[in-house]
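Before I ask anything, let me first share the structure, which is written out below as structure tokens.
Removed from the display is one protein chain of the complex; every other protein chain stays in position.
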Amino acid sequence: MKHKILKLVTQAIINLFMILFSITCIFPLIWMLYSSLKTQQEFSLDIISLPKVLHFDNFIAAIKIGKMHMFFGNSLFNSVVSVILIIIIGFVVAYFLSRYNFKLRNFIYIVFLFGMLVPVHSLLIPLFIQFKVLWLLDKRFTLILPYVAFGLPMAIFLFESFIKSTPVEIEEAAYLDGGSTSTIIFKIVFPVCRPVISTILILSFLNAWNEFPFALILLRKQSLKTLPIGLSNFNGAYTVNYPQLMAAMVIAVLPVIIIYLLSSKRIIEGMTAGSVKG
Amino acid sequence: MRKALKCLSLLIAITMVFSLAACGSTNGGETGPTDSSAVQGTGGAKAPVTLSFTHMFPTEDTEGNSIAFHKALEKFKSENPNVTINEEPLSHDNYETKVRTLAAGNELPDIFIVKGSMTSMFIQNKLINPVDDVINSDPEWKEAFLQGAFDDFVVDGKSYGIPFQMLNTHLIYYNKQLLNDAGITAFPTTWTEFLEAINKLKAKGLTPISLGNKGNWVAESCILSTLGDRYTGTDWFRSIKEKKGAKFTDPEFISALRALQELAKMGAFNTDLNSIDNMQQKTAYYNGKAAMFMEGNWAVSNVINDAPKEIQDNTELALLPAVDGGKGDAMANSAGAAWAYNVNSSLTGDKLATAYKVLKAVTDADYATISVESNAFPASNPKTIDKSKLAPLSIKYLDLSAKIKPVPIYDAQLSADLIQVMNTGLQQLLIDSITPEDLAKKIQAEYEK
Partner (left out) sequence: MTSRTLRPKNRVIAAYLAPGLLIYCFIVIVPLIISLIYSFFDYSGGISMKFTGLKNYQHLIRDIDFWSSFKNNLVIILLSMVGQIGIALVITIFMMSKLLKLKAVHRNIIFLPVVVSAIVVGFLWTMIYNKDFGLLNFLMKALGMESLIIPWLDNPKYVIISVSMPIIWQYIGFYLVIFLAAIQSIPGEIYESADIDGAVGIKRSLYITIPLMSDTLKVAVMLCIAGNMKIFDHIYVMTGGGPGTSSMVMAQYAYINSFVMFKLGYGSAISIGILVLSLSLILLSRKLWGGKKDEA
């Protein structure tokens, strides 16, 4: 009896805590959504209240004036290409770093570690000059280079620690059967990494999608610019039209949320698959 | 492995040498490939000219300056079909970051906008040339400019920018009704009266002055630039700027800092003054919870567009009253252009001439007419003003601005590092975590570096 009450109380506490916590996580986004439906005047007078009338003009303005669809396409291209490259390159590097001991292994590991510590702003000017010298400014692929380079460290660390924690026996058996290195890496090890791939996929997609300073500095052509730059154009010199900015933010955030919700199912699948297999 | 590393390090070395060398070389003006889809000019025998133009007027921006800029530029484009302008619009903050990077990489576009405080660095790196010759060669253009419009860009007697706006960074927007209710029938004309008025408003449970200094320039640009002049007079500032002996530790300047701190100490401002921005400082005013706020003339159009009708009708404009024993004029007001256009120093021939033509289109008297009609305040006199097109508050402002005596805006004329120290210090001053004397010493120390 006592045990049962204790269990019920624990259950109540855990669930209540989690519900409250989840609310704090989602409320700000909901606030952003309904604020985007207010007029500038309504918003300046009371930032919390619900809109009296749904005011879709902000969205129309964001798409029409802000050319959000163009920025959207560019962001999508940059993010998708970067993510694919980050996953493939990061996986390969991490595999060798985690499975083999070779000369310079630790050195290479630390060099990649560096990348996570570098404050991006300190590289802006040198990188700008470098890109200028090599005629890499203002190209379709310009932003992919930094996105991949800055996405690699995180991917490598997550892959490396994951691969290290998986058993080596299958690979060893495959080697003894005469499998080539590439078959083993991509056909055997890669699938095992599925859960961590989902994590890296989401994180690197987000980084590329939200990245700002490089997009600002390395591109000049309007037709190549990305969403965050487009969003920032809603800031005036001395004024900000918040509801319109919110509408633009909703447009920017919504696809990521959708992608996440879609791929999160994969993660759960991967999880159950992993635990069954052991 | 070792071989690969060797190749790698060689590659790194080569790129680095090139990148570093690029800092030293002068760029040839051909800034990137031109847009192939650009429509080439058809009219007349004029050769096609392509110009790159980075500015801070995105079409999303609904401020008067931006609206006027686009109208004027469109007009220019339709009249000059042979000219292709590759625009890069950026928001204000991003523009500053980008233009600094472009300057560091010697990769500035053909036409761009410089800030007063950037000019000396741009000149030092030979990125811009004076504009005096071209302005002087066109008397009609030259004479339209307002008095003092070029001041922020003058170095060694030469002007390094063509201004498009005239800012009065300090104005007191006050709610006549709220002041009346508190027993203040006319706006105070002496400092003592001003302090009394603040106490009366406080007693009413109102925030006397709404202040949003998160961006840390508001207290300096919109208050101290004018308050300082009330105490020090303008000669002091000239002496500071030309390094002719005046010091930030002079008693007059310290008095100004002390006066600002006293306002904060007596509760003239809201307590969250360092965590809200200038947009939010107006919110309290629009709600009728604050009786005044201090901001530049750009806020005129904000009040017109965003304030509820009742508040807008009760809004009047004033300046800080004279201070006891101050050396400054009571009608002095921090004013200037702050930002101005210039062209890449590497431009020559046809490109250069066309670039100046573009700039004339976005700064001359015709532009000024469009600008005034968009509730913005241009750096030139419009040929005609149709007052019926203007909101009442705009008219009140134009009446007041005619009487104003322009004095320098600190952040438009002093160097960026000095302003950084001053602005950061003012945030501390306003919450009483630094004394006026210590702050003055800190600013002076940076000044002497």
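Read from first to last, the chains carry the letters A and B; within each, the first residue is number 1.
The rule is simple: contacts are C-beta pairs under 8 Å (C-beta built on N, C-alpha and C of every residue); 3 or more make two chains touch, one makes a residue touch a chain.
Computed from a predicted structure; not experimentally measured.
Novice: Which of these, A:V93, A:L137 or A:I251, touches the one chain of the complex that we don't see?
Specialist: Here the residue in touch with the unshown chain is A:V93.
Novice: List the subunit B residues touching the unshown chain?
Specialist: 1, 3-4, 8, 11-12, 15-16, 19-20, 23-24, 26, 96-97, 100-101, 103-106, 121-122, 124-127, 214-216, 270-276, 280, 284, 289, 416-417, 420, 424-425, 427-428, 430-431, 433-434
Novice: Of the residues in subunit A, which ones touch the absent chain?
Specialist: 3, 6-7, 10-11, 14-15, 17-19, 21-22, 24-29, 31-32, 46-48, 89-90, 92-93, 96, 99-103, 108, 111-123, 125-127, 129-130, 145-146, 148-150, 152, 154, 156-158, 161-162, 164-166, 168, 171-172, 175-176, 181, 195-196, 198-199, 202-203, 206, 210, 212, 228, 249, 252-253, 256-257, 260-261, 264, 267-268, 270-271, 274-276, 278
The rule we apply is simple: only the chains that are shown with their structure count from here on.
Novice: Using mean CA coordinates as chain centres, what's the gap between subunit A and subunit B in Å?
Specialist: It comes to 37 Å between the two C-alpha centres.
Novice: Can you check the complex and tell me which residues of subunit B touch subunit A?
Specialist: 1-2, 5, 15, 18-19, 22-23, 31-33, 35, 52, 54, 56, 58-63, 65-66, 86-94, 97-98, 101-102, 104-105, 107, 109, 278-279, 282-283, 286-287, 295-296, 298-299, 302, 305-306, 308
Novice: Considering the complex alone, what residue numbers of subunit A touch subunit B?
Specialist: Where subunit A meets subunit B, its residues are 40-41, 44-45, 61, 65-66, 102-104, 124-126, 128-130, 132-134, 137-138, 213, 216-217, 220-222, 229, 232-242, 244.
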